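One protein chain omitted, others in place.
Let's look at chain A:
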Amino acid sequence: MPTDLRLFGIRHHGPGSAASLVAALDDFQPDLVLLECPADAEAALATATHPELMPPVALLVYNPKQQGQASFLPFATFSPEWQAVHWCARHGAHVRCMDLPMTLRFGMRDAVADAPDGTAAGAPAATEPVPTGEATPGDAAPEPAAEGPTAAAPDDALEADPVAYIARLAGYTDSEQWWETHLEHAPGNADTFAVVLDLMMALREELARPESEETLLREAFMRETLRATLAQGYARVAVVCGAWHAPVLRPELLKKEDKARLKGLKKVPTETTWIPWTYERLSLSSGYGAGVLSPAWYELLFAQPRAEVLTHWMVQATRLLRGQDVDASSAHAIEGVRLAGALAAVRGLALPGIDELQEAAVAILGGGYAEPLALVHRALVIGEKLGEVPAGLPATPLQQDLAQQQKSLRLKPEALPKPLDLDLRQAAQLDRSHLLHRLRLLDIKWGEPEAVSGQRGTFHELWRLAWAPEMALAVIEAGRWGNTVLGAAAARATARAAEATGLEAVSALLEEALRADLGPAIPALVARLETIGAGTRDVTHLLAALPPLVQVLRYGNVRRTDTAQVAQVVDQLVPRLCIGLPAACAGLDYDAARPLLARLEATHQALRLLEQPAHEAAWYGALAAVQRNAASNGLLAGAAARFLFDAQHADADATATTLGLALAPAQPTDYATAWIEGFLRGSGLLLIHHHELFALLDAWLGALPEDTFREIVPLLRRAFTDFSLPERRQLLELAGTDPKALATSAAAVDFDWERGARVLPGLRVLLGDSVAV
């Protein structure tokens, strides 16, 4: 009995295709549907009808021995393949996968080692032996294999969605609209798929572009499967494949060549599982080659009758905006639909598409501005839907990677809370710490860090471990970020940094990433820090951000960090900070100035550590301005004077003048006391060694009226409490001596220079010749 064979060339993720396909299958009633899916995904695909599997989901085919080798086949409800599988389940027809199995495709690429950390992020497309290989976007994400090659080049895009290619030629940005206008609404074309077949045949002939070896192999395998299927005597067979492949999937083509081509291919083991997917990942903007521009819009197109879909969209948009307190009434929705129609007419389109809808929404709902509509774009064009996968399905690579690390680091997931003390000087324990920090970044709070008590030092970390069952689900969900704990945590940290708006949030994230040793994420975090730093008008945030960066730069304590990038950020941060500093120190009260003082000090230390003359000059310039500015807070002005003195940018005479001015009777007393506190901060040695400063202070104190003195004693005590006991004793002695003797004592010391010079030869012997004495 001859088999009735029909080819259905579809658009991957095309709702029009999906609707046409369902209608065509209803009409044709096949016993068997052949899908363009890797043959080794067949078993998993059969579980697609599991009631708890909610699209968008992706079939993940991966090499269990090398988890960087992975392919994602995403499905949404409006994907024709998804509809085909469900149609078969409803009608008791068989489903078979006909595409080249991933086990062979991975084998072809095996010559090149993937990124050692197991994420695909490290493997740029250029290193792949096959040009249409696993070109993955930088965020350890997905590889679109449902349609085979990624859209790295225009030619690949042509194969991924040839309809989009034709639509663009015809001036459409939304290929769905082209499909609809030309294939579904064109009069007299009852059979959409026959038209598509003709179109693709013409296109393939017209372009006559040499196919890549991988595409040829895939097509050969598909034909072989087709021939084998036909030999089994099915009565009606439907082939559902990307439109591009439809013309060559005829059983009579190239029989011998196909056999020869498929001989002797290398195999690697593969495993398959389902993972939850998102519409954002399905969209083109995420870098997914066969992605579509507007998943949420496509879902609506598939779900609603065409006549109502414009209204549905516009009404949803107004409702969404109303929730955000934007004026959006039903009248707005009516005008929006009308404008979209008029716009389509001006453009000579039969029906408005998502572009017209969005532009009409901007003009009417957004008052001409696109910003308020960003939310609408996110929710109703891209979509925020997250798929669901039941827990019982096979383990994902991330779960396996975690299990493997738990085993090798001997950390068992137990529900009973248990403390863990890690000594970070030991490599194995450091690895444990990294793992726990990485999991925390993925929102898997297995370990809860606890405060370390004082004497244990910085190389100890105290954790409380408790594994909760719902963490298993969190691990599955985190699978969308990457296939290894490291890769997923890095991708997640990068994404969070991209969303963060505050400098401190990114600083904190950077710190967490350093603790988790997330090498691959550091450059992105640093870049984000730079972007936000430039927009920050609050100098305190800049002051807070600088010291850790200098640490990174000076000691390179972050593995694999691109220090040049950090240097660039520092080079921009320092001038900004110095320009803004004087204004930031002015007009503050004591309580506001105190936290700033600590930051000033940290920054001062950091910049001295950096030893960059240009930065130091800018910093001291800014400090001098702070110290001179009469509006500066006393505490900060005093501290600035001290920093300048310590760094020998102001000599003792100049500092004495400054001190004198600060303590002059014209200054308010609280300014003077704050100034002293800032100036003496931490150490009294300054006063002990520089008698002229001591004398000034002494004179000022002595001249205070008694009432005022009583008032400020507690404040002064604050300035002296940090001094060590011997320092305080020496100061007391000084205060007991005659002020006149003090004033002259420094000058009175009479050195016998000749006697002093006699020790120099001895010193030279001791210290070596190279020392100039």
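A few remarks follow.
We take it that a residue touches a chain if its C-beta (ideal position, glycine included) is under 8 Å from a C-beta of that chain, and two chains touch if they have at least 3 such contacts; residues count from 1.
The rule is simple: contacts and distances are computed from a predicted model.
For the omitted chain of this complex, the UniProt record lists the protein as "ATPase", which is one of "Aldehyde oxidase", "Phosphate transport system permease protein", "ABC transporter ATP-binding protein" or "ATPase".
Within the set A:Ala363, A:Ala505, A:Ala602 or A:Ala735, the residue that contacts the chain not displayed is A:Ala363.
Of the candidate positions A:Arg261, A:Lys418 or A:Arg576, contact with the unshown chain belongs to A:Arg576.
The chain omitted from view is touched by exactly one of A:Gly535, A:Pro668, A:Pro714 or A:Gly762, namely A:Gly535. Contact with the omitted chain, checked across A:Ala43, A:Ala303 or A:Ala342, is made by A:Ala342.
Within the complete assembly, residues 327, 329, 331-332, 335, 338-339, 342-343, 345-348, 359-360, 363-364, 366-369, 530-535, 537, 572, 575-576, 579-580, 583 of chain A touch the chain that is not shown.
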